[in-house]
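Note that one protein chain of the assembly has been removed; the remaining protein chains are unaltered in position.
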Amino acid sequence: MEEGCAEVAGIDDVARALERTSGGGVILTSLDAIQDWARGYSLWMMPMGTACCAIELIAASFSRFDFDRHGSIPRPDPRHTDVMIVAGTICTRMAPAVKRLWDQMPDPKWCIAMGNCAVSGGIFYYDTYSVVRGVDQFLPVDVYITGCPPRPESLQDGILRLREKVRAESASPSRTREIEGVLPLPSDAPRGEAGESE
Amino acid sequence: MNITELREYLCTQYPDLCPLFSIEFGDGVLTVPSDRLGEAMCSLKDLGFDFLGMLTAVDYGDEFELVYRLRAREMHLGLFLKTRVPREAPHIRSVTALWPSANWHEREVFDLFGIVFDGHPDLRRILLPDDWVGHPLRKDYEDPNIIRRPDYL
Partner (left out) sequence: MSVPSDIDREAMVVPADCLEAAESLREVGAQDGRLTPEGDEDHLVVNIGPSHPSTHGVCRIVVELDGEIVVRAEPVIGHLHRGIEKMAENRTYMQVMPLTDRLDYVGSMYANWAYCRAVERLTGIRVPERAEYIRVIVCELQRIASHMMSIGSTGADTGAFTAFMYAFVQREKVVDLFEAVCGARLTYNYVRPGGVAADLPEGWEEKCRAFIEQHPTAMVELDRLLFGNVIARARLKDIGVLDPATAVAWGATGPVARGSGVDWDLRRDDAYSVYPRFDFDVPLGERGDCYDRARVRLWECVQSCRIIGQALDQLAECEPGVIKADGLPRLLAPRPGDAYDHIESARGSLGVYLVSDGSVRPYRMKVRSPAFANLALLPMLARGHTLSDLVVVLGSLDPVFGEVDR
């Protein structure tokens, strides 16, 4: 881990050095552009579909709405994928399996919470004894898609927003941009919490 | 056979159960005490009730009421059988030997209510993990994880 941190710090130093030289900025932006293009336009997804939203996820992948044109194909194996789309209610019995599959995904990885149940527990928030109220209780969610179930167009919009978030990242971490949330923040909300996820 | 003939037959066979047989919406409802459940089930099976559709329980405070829904397909007859077991000793005979479909239904009732079915080949929890404590569908089930829905009425 410490070696990894040293490497990362090294990249930041190199990046700063490049910025100071003339023409160095072009190299950095080109590297970032290549990384964004490679990652953002081929986000292979792991469909963690448990309930009703899984049907809409399937419908979104098929010929009418066609996920493939965004570069996303569903792969059942977590080790081949970049994005885990959690579609459907996660129960306490299912949560360890989801967490284990998330851990098996290689970095860089992102998570989309699709549907009200994955966002917050949804319609199953009250009176249940076996539902995890929102998948962000144990996974770091990047994009929340609300809806019960969300339309396939909403899901595709979610992938496009994730692509914007991926493009904000950079090979050197100090140059990573913040993504503005879509909804206006309340004035007393802490800036860091709402800025990360839309 | 139609429902009135069934009622007459059961009244001749079990005269003390006859006042417990009622006809609602064209379906017969037979209420039996829990110790006579076995013989009633066997005789109904011999009569032609070959399909056990549903088996469930209701928590009435001091007692659990078990509701069985039987069907005789050839005769186009449906019948409810109800029996009660006390809350302190919720034991009842299993009907898995008569209708194998009762296997999973009885496991579910055991899981959610805690009623023990004697003679069941494999009585384990089915919907909840095996190490879950408590039986959720009982009315006195307490769980700190439950958030009660506010009464908006």
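First chain written, first letter: the chains are A and B, and each begins at residue 1.
Heads up, the rule we're going with is that a residue touches a chain if its C-beta (ideal position, glycine included) is under 8 Å from a C-beta of that chain, and two chains touch if they have at least 3 such contacts.
Keep in mind that what you see is a predicted model, and the values were worked out from it rather than measured.
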item: Hidden-chain contact residue, picked from the options A:R16, A:H70, A:K109 or A:R151; value: A:R151
item: Full-complex contact with the absent chain, from A:A15, A:C91 or A:M114; value: A:C91
item: Hidden-chain contact residue, picked from the options A:I27, A:A51, A:I73 or A:A168; value: A:A51
item: Chain not shown, touching residues in chain B; value: 25, 27, 50-54, 56, 58-59, 67, 69, 73, 76, 78, 80, 99-101, 103-105, 108, 112, 125-131, 136-137, 148-149, 153
item: Missing-partner contacts on chain A, residue numbers; value: 48, 50-52, 54-56, 58-59, 62-64, 76, 88-89, 91, 93-94, 96-98, 100-101, 104, 123-124, 126-131, 148-149, 151
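One rule holds for everything that comes next: only the chains that are shown with their structure count from here on.
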item: Touching residues (chain side chain A, partner chain B) in the complex; value: 93, 125-130
item: Interfacial residue positions of chain B with respect to chain A in the complex; value: 128-129, 136, 141, 143, 145-149
